[in-house]
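Removed from the display is one protein chain of the complex; every other protein chain stays in position.
Labels run A, B and C following the written order; every chain starts at residue 1.
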Amino acid sequence: MEAVGPNPFLFVSAVLFVCGVVCMTTKRNGIGVLMGVELVLNGASLNFVTFSKFTPLGLDGQVFSLFVIVLAAAEAAVALAIALNFYNNHLTIDVDRGDELHG
Amino acid sequence: MNDIGSLVVRLLDETTKTSVGLFAPELVLSGTIVLMLAFRVLPGLNRIPTQWVALLGAFGSFALALCQFDRLVTGEIPPTSFFTGMLMFDQLGTFFRMFLSLFLILTITLTVLTGIPDRDDAADFYTLLIGSTIGMMIMASANHLLMMFMGVEMTSVPSYAMVGFLKGRKKSSEAALKYVVYGAGAAGVMLYGISLLAGLTGTGSMPDMAQRLGMIVSQNAGIGDATVRTILLAGLMVLVGLAFKLSIFPFHFWCPDAFEGAAAEVAGFLSVASKAGAFALLVRFGLSFTSTSAAVSEVGFSFGIGLGVLAAATATFGNLSAYGQTNIKRMLAYSTIAHAGYMLMAVSALLVLAHGKQVGLDTQGEARRCIEGLIYYLFVYLFMNLGAFAIVSLIRNQIFSEEIEDYNGLATQCPVLCFGMLLCVFSLVGLPPMGGFWAKLVIFSAVFKATAVHWVMWGVLGAGAINTVFSLFYYIRILKAMYIKSRPAGARSVRYDLFPGGVFVLLICLPILGLGILPQGFTDKFHNIADALLTQIGR
Amino acid sequence: MSVETMLFWLFAILTCGGAVSVAVSQNVVRMAFSLVLCLGSTAVMFLLLGADFVGATQLMVYVGGTVVLLVFGVMLTATGPFTKIKSSGADAILSGLIGVIFLFIISTTVTAVDWGDISQKVAIGTHQKTAARGFNPEQQGNTTRPLGLSFLSVRADRDLNLSRNVPSVEKPVEDAPKLSSGYLLPFEIVSIHLLVVLVGASYLARAKRRVATNQ
Partner (left out) sequence: MDTLLAANSLAEFLQTQTIPICGCPIDATTAMVLAAIMHVALVGAWFGLPAGLFIWAERKISGRIQDRLGPTRTGGRFGWLQSLADGAKLIQKEDLVPADADGLMFRLAPYIVVVASFAAYMVLPFSDGWSALGLDVGLFLTFAILSLEVLGVILAGYSSGSKWALFGAIRESAQMVSYEIPMAICALCPIITAGTLNLTEVGQLQSGGFWNWNILHPFNFFAFFVYFTCATASCKRAPFDLAEAESELVAGFLTEYSGMRWSFFFLAEYASMFLVSGLATVLFLGGWDDGFGILSVVKANAGSFVGNALGLVIFMKKASLLVCVQIWVRWTLPRLRIDQVMTTCLKYLIPISCVLFAGTVAYPLILVKVSGNTSILGGPSGDRVVQPHQPMSQADTVPNKPTQMTAATAERSGR
């Protein structure tokens, strides 16, 4: 009947973080990379909420995660607009196809 | 009156009487954004050119920041944290706010001269520009981990959009996509680090964090302790985010692409302004690790050594890659990376010197010199780099090219712009009597002092010196093209030179010379800033 | 096993499963769906952690907003061959290996920390509230009111005892101890950020306007 401690939650958030990083590094689709970023941010936000329950961080943790959610939404909006713009110019969203810039 | 009532009264008092006033420069900029957008919508008012509104706002912000800085220096207002500890009002922060609003004025003027946003898009462009500047200002005075992250985000997100501002161009959209993808990733990693730090210390406030890091690590805990390792991991993750903003070695790859794809004005803005904000933040964050606790100081020290190695690598890499470039914006981007390396040496020396007390050296005064050198370098860098980018964009408007070989023989057609480029380049290399010389000198001397604490700093110093010599070779290529090669027949000629572009460039170049010939007044000012910062955190 | 523990493991598995399938999936639309699963289960984890408001925000803003945006992006850009991305086997193994090593590093550092001990060390010197008040106890996840107040900088969960004239041993020198961090400034400044971002995104997404058409 013991309650779940902080460590299982932290482990889940570590899984989120790692999956996000792997996703960011392996995906060639621009939007796929953005999904990886969302996973990483989500892992961080789960960390904050976990700490808000189990450490003296208290309510601050929840405030942090609220701001993270809002900022992530803003970032996603701009990223998506840029991705669409890229698509309009290149007719693909494959990051590797962008090869105008090199040297 | 009950508890919550008196709490509200106290908060209301503090917010309206102190905090809002201290936040005035940012508030003016925020108001400018709203005004610009309102002017565009309202009938009748939409005839007012947006850039004048933006310029007015930037001037207002600069004036307010100047006033505040003045009052801080004279001691009329004591340094304090405001908005219940969210931001810090001190000489360092206020100097950077002043610096950034000055830079905003210069950038807006430049865009007016080169006409990069057309009439329709002006409001959008200046909104992004000012929004990004507000983010940097917040970054420079952040006193709380949340404000630190918000500052980074508020700086980055509008700048992603700015890089992609020329939206019809393939290069521009590609640059923006690369920038946003890497940038968002770095921000995510940074946030994860912040979450670990906040969880460990149970607070978001950075001074509290510094104090509590000592509390949670027992005196003799080494790297084997899980807590110390977590602190190290978290610190590294935060540094990844900052290193990305600063384009430090393994995280620099976005920089050349983003700069080449973006308009030269935007590239100039990003190269200086985002560095200024990020370095201020890095200094504050780094100082959190210079605790009196031996274990935490050890962590800070290892960060210092690590940053030193990275700084040497960054400078070397930047200079080596710049050598083969044919596009001038790309070359300047690599040179930006190299300069970030030099400036990072100052931070590295700061962290190493701060550890000096632990090994029995009195390095108090030398730590101050690091911050002084960093500020001096940034201040010179503002003018020399903006100058270079301004000349690139002015010439681009005439010859429609940014390749170095198209600059051949330009000196005969536009002597003023080319002379400006000469000054900027000499300063970028670090030749006397330019400002860049003194800047490098102060930083290198600080690194030299740091060699007493650890031998690795000798390597850093050596790398810095060799790089300075090496950088001469590729910078000189620009001058060679301009002054020695002859203009090919049939090449597009440059029609106007002196007015207004030339005047602007000369105005920017004046401080470069001034800072080089009369450095004393400035170094004293910057020394005071460093002094105030270190006294304030009690080191 | 209590209900809470069961719920935790159920949703932990869903969260991790969603995350892993985002990372390994080759189809962008499937990835988006896995992301929904992952983020939605995280919202439930927030509820389990007693952060109801954050959980609801996660559902509303993240799942109902950000992911919808991403799915829109997928729909607008996914044409023919690019919907499915094949990466080579060696790549997949390498990145999987890196992922496992990374996970090992993080889990051995972060979860090896004795959080209870650290909390005790840090808790010295933090001010605590004198009494939790409100309609429903905060411990059960009803943090809406304290959160709302903290956005106004009123830290009812921390600072309530500051104004009371309790003789305090720790802080005899300062007559007015500092207030805990309230979040009025970020709450207000984020609106400027959102405005700027909105302008930027709409500029990038809209077609270039025709000049000189208004007579």
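FYI, contacts are C-beta pairs under 8 Å (C-beta built on N, C-alpha and C of every residue); 3 or more make two chains touch, one makes a residue touch a chain.
Keep in mind the model is a prediction, meaning the values are calculated, not measured.
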| item | value |
| --- | --- |
| Absent-chain contact - pick from C:V22, C:V63, C:V110 or C:I189 | C:V63 |
| Those residues of chain C which, in the complete complex, touch the missing chain | 1-4, 29-30, 33, 36, 40, 47-48, 52-53, 55-57, 59-60, 63-65, 67-68, 71-72, 75, 130-137, 140-145, 148-149, 152, 154, 156 |
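Quick note on the criterion: only the chains that are shown with their structure count from here on.
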| item | value |
| --- | --- |
| For chain A paired with chain C, centre-to-centre distance based on mean C-alpha positions, whole Å | 10 |
| Cα-centroid distance, chain B relative to chain C, in whole angstrom | 29 |
| Whole-Å gap separating chain A and chain B, where each centre is the average of the chain's CA atoms | 26 |
| Shared interface positions of chain A, touching two or more other chains | 17, 20-21, 34, 36, 45, 50, 55-56, 58, 60, 63, 67, 71, 74-75, 78, 81-83, 85 |
| Shared-contact residues (touching 2 or more other chains) in chain C | 106, 110, 115, 118-119, 122-123, 126, 155, 181, 183, 186, 190, 193, 197, 200-201, 204 |
| Interface residues, chain C side, partner chain B - complex | 105-106, 108-110, 112-115, 118-119, 121-124, 126, 130, 152-156, 159-164, 178-186, 189-190, 192-193, 195-197, 199-201, 203-204, 208-209, 211 |
| Residues of chain A defined as touching chain B within the complex | 17, 20-21, 24, 30, 33-34, 36-37, 40-41, 43-45, 47-48, 50-51, 55-58, 60-61, 63-64, 67-68, 71, 74-75, 78-79, 81-83, 85-86, 88-90, 95, 98, 100-101, 103 |
| Residue numbers on chain B that touch chain C, as the complex places them | 3-4, 6-8, 10-11, 14-15, 19, 23, 26, 30, 33-34, 37, 83-87, 118-121, 123-124, 127-128, 130-132, 134-135, 138, 144, 146-147, 150, 153-154, 157-158, 160-162, 164-165, 167-168, 196, 199-205, 212, 215-216, 226-227, 229-230, 233 |
